[in-house]
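What follows is a set of notes on a single structure, which appears directly below.
All protein chains but one are shown at their positions in the complex.
Right after this comes chain A.
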Amino acid sequence: MTTRVLLCQRDELTPGSLKKVPNAEVGDICVYNLEGQYYATADLCTHATASLAEGDLEDGLITCPVHWGQFDVRTGEAVTFPCEKHLRTYQIIVTDKEVFADVAKEAEEALAADLA
């Protein structure tokens, strides 16, 4: 079974925008375009039930729409209360036309940050 999940077309998201991608296996995924660089995390906030795709993306931080906690979308780090538990990230694979997540792997940045 492949762990590769299609997120969007390469030209689908403009820089600074984001999108929720439904996924029944690992839970919904949120994909972000940060100035041309793609990132993906779990869409469900780690604090309470909320879709991060409905939040505001500014300076690499996603602000949860419900209680305004924040995560760094590159590393998944919970940076603003009431979010304390880090967010699951997914490794991005970009092909000619499409953007995928490998749901078996964390993002490189998350591994480097070593948040565990």
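Here, a contact is a pair of C-beta atoms (placed from the backbone, for glycine too) under 8 Å apart; a residue touches a chain by one contact, two chains touch by 3 or more; residues count from 1.
Criterion: contacts and distances are computed from a predicted model.
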{"item": "Protein name (UniProt record) of the chain left out of view, among \"ABC transporter permease subunit\", \"Ethylbenzene dioxygenase alpha subunit\", \"Na(+)/H(+) antiporter subunit F\" or \"(Fe-S)-binding protein\"", "value": "\"Ethylbenzene dioxygenase alpha subunit\""}
{"item": "Listed residues A:34, A:66 or A:93, member touching the removed chain", "value": "A:66"}
{"item": "Contact partner of the left-out chain, one of A:12, A:28, A:54 or A:102", "value": "A:54"}
{"item": "Contact footprint on chain A, counting only the chain that is left out", "value": "48-50, 54, 56, 63, 65-68"}
